[in-house]
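Only one protein chain is missing from this complex, and each of the others stays in its spot.
Each chain gets a letter, A and B, in the order it is written, and its residues are counted from 1.
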Amino acid sequence: MSPEFIGIMGVVALLLLFLFKFPVSIALIIVGVTGFGLIRGFDTAMVQLGSMPFNTVSDYSLSVIPLFILMGMFLSHSGFGQDLYQSVDKWIGHLKGGMAVTTIGTSSVFAAISGSVNATTATVARISIPEMRRYNYSMSLSAACVAAGGTLGPLIPPSVILILYGILTMEDIGSLLIAGIIPGIVMMLIFILVIYLWIAKYPDAAPPTSKSSWSDRFRSLKNVWPFIFLFIVSIGGIYLGIFTPTEAGSVGAFGSFLLAVLTRRLNWSALGKALSDTLRLSAMIFLILIGAELFSQFLSISRIPTELTSFVQQLDWSPIMILAAILLVYFLLGLFLEGIAILVLTLPIVYPLITSLGFDGLWFGVIMVMVVNIGLITPPLGISIYIISGVVKDIPIEKIFKAVMPMVGALIIGVILFTLFPEIIMVLPDLMN
Amino acid sequence: DITEGASGTTNENNELIFSHFFPDNHIQETELVSGFIDETEEATEGRVTFSSYSGGQLADPDGHYEAAATGVADAGFSVHSYTPGQFPLTSVMELPFMSGSGTTGSETLWQLYEEFPEIQDEYDDTVPLWLSTSEPGYIFTRDEPVERPEDLEGMIIRSPSPEVNNWLELMGATPVSMPMADTYQALQQGVVDGTVGPPHTLVDYSLHELVDYVTVGDFYFTTFFGVMNQDSWNSIDEEDQEAMKKIMGEETASTAGEIIDERSDEAMEAAVESGAEIIELNDDQLEKWEEEMQPVIDDWINRMEEEGLPGEEVYKRAEELGDEQG
């Protein structure tokens, strides 16, 4: 058996294991170690299995991931998300479709301080859906807004998935973090546009709500400052040179911890939940990273990435056609796999290919994250939708998937827009350097 | 068993795997590793061929000795100080003022390896292909120049190794460890005031753009090893082994040194071009530095002797070789 053949069989075996509901991480470990063993001898494969788990997990750059997740969890479990929503609501909730826009807006702000899409979706869903229900908003519209808002999480800094992209490709993490800001804002505007078209067609979906007084509005702002404060401290500190991007995670986590304690919102039970949620989510991500490390070493030694790159370079396709094909594959993978798994699985192959075609690695990171994000809100594995359906138990999940379709369209439009005008992504990073 | 895996069931043309963590476009790959592979192939008339796996595809930067020893790769190339404690006597070359260039440093290190069985013991489960050093490491600072040891007082300096930590602390500076990838930003925004390292690493991470002052002195050396798996070596015919031995060792060590010295000159030119001021120390000033750094050397020797290793002898011999070769 040639190494290339073993490599292809490995990929097939991996998909089969996925189909039988193997944890993604363990499936990667099994295929990675077995494949490496078949090519290189099982004694050496066992050495890899012994050394990679500890080496991967004791990587300083990766420590930022649990800390950014912790920051989001502290804010979520101490009720700051709720306050944020109510404040935005007081300002724009009374406008036509105002609460839907409030939901998108709250998601963006929450995304801006949370490293995780799950934390963003779960928090905003828990807060906004009961509120919208109170004002007789249609559940379809409510669910669509929460789902769409959650997809902004991985774009607006800090973003765990963009940090991972930087670690895996050696692209500058600081630049990656700010590259997502403008695309995030543009996507938010596109989502708001979709909401207006929706309400134009179905006016009953968003009945008018009562207006708040100006004094109420200004008073509510006092609960929003923690978000602005944390965003400025954790992202601003990087650019003022007080700390490095890797250190920003702990600054953010520590800041949100202090805020929650000083405002007496963090009791022991909320502290325990925030810590437990953070650690379990981080452990899940890191085990996938260990598997991905082993799997990518197997792929390397099977020579598939090298062969594939030279194969694609032989094709008489234009770079933009190859890009389109790659993004299509990402879209399809996104339907079935979780974002981090896709990233670690494909980047060893795709990143060298993309840069060899002359595309900017930084730009591609943002585009790829957007495409993969679509899978968060599509069947069969739309994690965001599962989280939302956990909050609105009385609506069948199929109906939520259907309701979210216009938002999927919006994301696709966004991807096309940012491909035609890469400046939207590149302007901030270019400005920084 | 390991032998089966390592002796090249890898692919049809029996290519051996050479693994290292330097990026694909780095001189360590394009000149040193590629050059070694080409020469080996030529000398053995194509019977021994390596395929290079760059960028740490097969092992982490600190896992390359292990990878070669266990047969994950047939050969590995990395930096000694990534696994502190593993190569105690080899670390003599990390001490200040050991040599004036990468070429002489590398030749000295290989000569020490040949002369001291205690150093050979540090590589007893592999076959060393070469040992080499970087060019001398200088002090790079932003804003404030460093001429005298006391100029370092109060500065925050990124440090590459424990030996450098020691003398930075002696001079009242604060050494910090951070990933090389973070250093650009840290230096740019003043998280650190400077860094110690061989000039070629400056260009690797574009640090030359940021540096205002370069204090020239033989303050530190990074050391490298290229080692081969024992069984992979044994699988090679004796005739080809003899052919390879002519390339291995001193020959490749000094080539490695020359490559890095050349790169170092380019790096210094780049630094000057982007506005850095080069601070050359005169003999009086140098003497002051040597005096201040002596405790670090004494400490190193004491630690070796405590562990029952011939630290004194190795240090003396290294100094002697350094003087001989200039």
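The rule is short, and it goes like this: a residue touches a chain if its C-beta (ideal position, glycine included) is under 8 Å from a C-beta of that chain, and two chains touch if they have at least 3 such contacts.
As a working rule, contacts and distances are computed from a predicted model.
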When you check the chain that is not on display against UniProt, which of "5'-Nucleotidase C-terminal domain-containing protein", "Transketolase family protein", "Sulfide/dihydroorotate dehydrogenase-like FAD/NAD-binding protein" or "TRAP-type C4-dicarboxylate transport system, small permease component" does it turn out to be?
"TRAP-type C4-dicarboxylate transport system, small permease component"
Of A:Met99, A:Leu230 or A:Leu287, the one touching the omitted chain in the full complex:
A:Leu287
Identify the residue among A:Ile29, A:Leu75 or A:Val392 that touches the chain left out of the display.
A:Ile29
Which residue of B:Gly56, B:Gly102, B:Pro149 or B:Pro175 touches the chain not shown here:
B:Pro175
Which residue among A:Leu70, A:Val88 or A:Ile178 touches the omitted chain?
A:Leu70
Going by the touch rule given at the top, which residues of chain A touch the chain that is not shown?
18-26, 29-30, 46-47, 49-51, 53-54, 57-60, 62-63, 66-67, 70, 242-243, 247, 250-251, 253-254, 257, 272, 275-276, 278-284, 286-288, 336-338, 341, 380-381
Interface with the unshown chain - residue positions in chain B:
65-66, 70, 81, 83-86, 154-156, 161-162, 165, 174-178, 191
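Keep in mind that, in the parts below, only the chains that are shown with their structure count from here on.
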Centroid of chain A to centroid of chain B, CA atoms only: how many Å?
39
Where on chain A is chain B touching in the complex?
2-3, 39-44, 47-48, 51, 55, 60-61, 170, 172-174, 238-246, 296-297, 300-301, 303, 348
Chain B to chain A touching residues, read off their complex:
1-2, 4-6, 9-12, 17, 23, 53, 57-60, 62-63, 66-67, 70-72, 178-179, 181-182, 184-186, 188-191
